[in-house]
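Only a single protein chain was left out; the remaining protein chains are all shown in position.
Moving on, here comes chain A:
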Amino acid sequence: MPEKNIEFGKYGADGIKGGDAVADQLDKLAGGITTPVTAKRGWTARLNYLTRTGHARAAAKAAGLTVTDRTLKAWLEGKQKPSRASLEKIERVYRVVRRQNVAKHLLKRLNKDGRGTRIEIHPLNQSRVAQRNKRVLTHRDMNVRRWDKLVGAWAAGDHRGLEDAWDDIIGDLGSDWGSYEYVTSVGFAA
């Protein structure tokens, strides 16, 4: 790891790991059901998505929707309402399955037959850092050609993998790449 990021935020800097910022943007691009899971419309829509086909059911099960078919049927028919813990589970599983389903398509768009996608890196927020501890950080642009590792880690929910993939990417920024380990946000289109 580049030095001085070991105790990130000690002097008041604010930001998130670059890999997480990429995951946020990928989530935004993946889209999905926006109604909150707590509303009936929200959780029924998610359940329908997760049980529409046999393949979807298998994926949901693998992702951790460990409820009996009987309960699932009762939920879908409206005879029973999921508990709060179950709602959280539904939301979590929905996100995982949605990512897996969208990943292939998103990866193709981001790789663009090897031309890649331009990303904007917005540096961490230093507004609360004392002047003597501030770094010179500018907004950076770069083209990322290979997205396989990033999107793969995102789809698998692999936090560590995202971090590694991000470190691989920012190596191309030059000698101050370590300053971009943490960022405010990463922007790109797909």
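Just so it is clear, contacts are C-beta pairs under 8 Å (C-beta built on N, C-alpha and C of every residue); 3 or more make two chains touch, one makes a residue touch a chain; residues count from 1.
Definition applied: contacts and distances are computed from a predicted model.
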Out of "Branched-chain amino acid ABC transporter, permease protein", "HTH cro/C1-type domain-containing protein", "Molybdopterin synthase sulfur carrier subunit" or "Inner-membrane translocator", the chain not pictured bears the UniProt name "HTH cro/C1-type domain-containing protein"
Chain not shown: contacting residue from A:Ala39, A:Leu76 or A:Ala189: A:Ala189
Chain A residues that touch the omitted chain in the full complex: 25, 29, 34, 120, 122, 127, 139, 141, 184-190
